[in-house]
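The structure under discussion is supplied below as structure tokens; questions concerning it will follow.
In this view, the complex is presented without one of its protein chains, the others remaining in place.
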Amino acid sequence: MIELTDQTIDFHALTESVCDHAAGAVVLFLGTVREFTHGVQTSWLEYQAYPEMARASMAELESEVRQKFVVTNVAISHRFGSLKLGDVSVAIAVSAPHRSQAFDAGRWLIDTLKERVPIWKKEHFADGREEWQHPGVQPTPIEKGNGA
Amino acid sequence: MIELTDQTIDFHALTESVCDHAAGAVVLFLGTVREFTHGVQTSWLEYQAYPEMARASMAELESEVRQKFVVTNVAISHRFGSLKLGDVSVAIAVSAPHRSQAFDAGRWLIDTLKERVPIWKKEHFADGREEWQHPGVQPTPIEKGNGA
Amino acid sequence: MSSLPQCNSLQIPVQLFAAVREVVGLDSIVLETHVGATVGDLRKAMMAAVPATRTLSGALLWAVNNSYAGDSQVIAAVDSVACFPPVSGG
Partner (left out) sequence: MSSLPQCNSLQIPVQLFAAVREVVGLDSIVLETHVGATVGDLRKAMMAAVPATRTLSGALLWAVNNSYAGDSQVIAAVDSVACFPPVSGG
């Protein structure tokens, strides 16, 4: 199950959706909005997605994780829009016959999602600054372009 | 938070209990009653605990995991009594600033709980056989003793 | 034979996201290129059209029909194209 939503993620329903008599283990991962990063206080976050490609990319993760690990059910939900402190930005639930596969699959999913799925996070700091997070790119003051 | 209960584990409340503005990641692990193990069908499970020591042992796990990993909050609940297929036997929730610590701590907790906490599982198979699970001990037909 | 530039030209709408959307000031931009153009050609066309994207350009990723595309990939008129900085979801 793949979901991209601007609503609160119902991670309870997500967890229950992967439970299965064939599974002996369920691992749920939640990404939540943290207040402090390297000592800098976050006020809120904005997530922007490229919706069509993000959904296609999450669906690929689901089929790829089934090839790499012995898993029973997989569910992934990512939120976009404005998130406040403590909100859940992403939820990944995996069930598997055995716990090692459930842990490994859950970890692979969140690691790979963060590398591949076209979603971006903009930090709105408590001091009023705002900054798109682009791993490997030096944050530069944004000059509004001329719109071509 | 440590819990040993004969009631259904409310893993939703357990997960919410570890959420925290200081955390960027939550990992929930659920152990669930699987129908087939090595091709043998389970009908139901019975968990027996040594309650005082099990609680003390789970509390030790909580304090030890805080020494080994950078975690924010920890909650562990283990059920005892009769469990049917799909029931949750154990739930472990960990929050942490960063996901790698949340995953590592969750995994260490379930691995170590299974090694140390004095709780035992008895399989009731679909074919009517029943068998205590004691890792490393050859299952032997139980002869009722003379009670000393 | 004389060249027929109007028949050889291709206009590609490119969806923009995150920092590059802010730099350009638009959700999408139409880039002018030629038949047989590659993602690399679009990258140059973007820098020419919006010089402010030059500081980001080396880091910008391109997608064609919802898959990541390298600079050598050839673009067709029907393709759905997007350009964005490294992702940071999760």
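The letters A, B and C name the chains in turn, as written, and every chain counts its residues from 1.
The rule is simple: a residue touches a chain if its C-beta (ideal position, glycine included) is under 8 Å from a C-beta of that chain, and two chains touch if they have at least 3 such contacts.
As the structure is a prediction and not an experimental result, all values here were calculated from the model.
Colleague: Looking at the whole complex, which visible chains does the left-out chain touch?
Modeller: Contacts of the unshown chain, counting the full complex: B.
Colleague: On subunit B, where is the contact patch with the chain that was removed from view?
Modeller: Its contact residues with the unshown chain are 31, 47-50, 52-54, 56-57, 78, 89-90, 110, 113-122, 132-137, 140, 142-148.
Methods note: only the chains that are shown with their structure count from here on.
Colleague: Compute the shortest path length in steps from subunit A to subunit C over the network of touching chains.
Modeller: Counted as steps through touching chains, the separation is 1.
Colleague: In terms of CA centres, which chain lies closest to the overall middle?
Modeller: Taking the mean of C-alpha atoms per chain, the most central one is A.
Colleague: List the centre-to-centre spacing of subunit A and subunit B in whole Å, with centres computed as mean CA coordinates.
Modeller: Between these chains, centre-to-centre, one finds 27 Å.
Colleague: In whole angstrom, what separates the CA-based centres of subunit B and subunit C?
Modeller: 52
Colleague: Residue numbers in subunit B touching 2 or more other chains?
Modeller: As it turns out, subunit B has no residue touching two or more other chains.
Colleague: Please set out, as single numbers or ranges, the residues of subunit C touching at least two other chains.
Modeller: none
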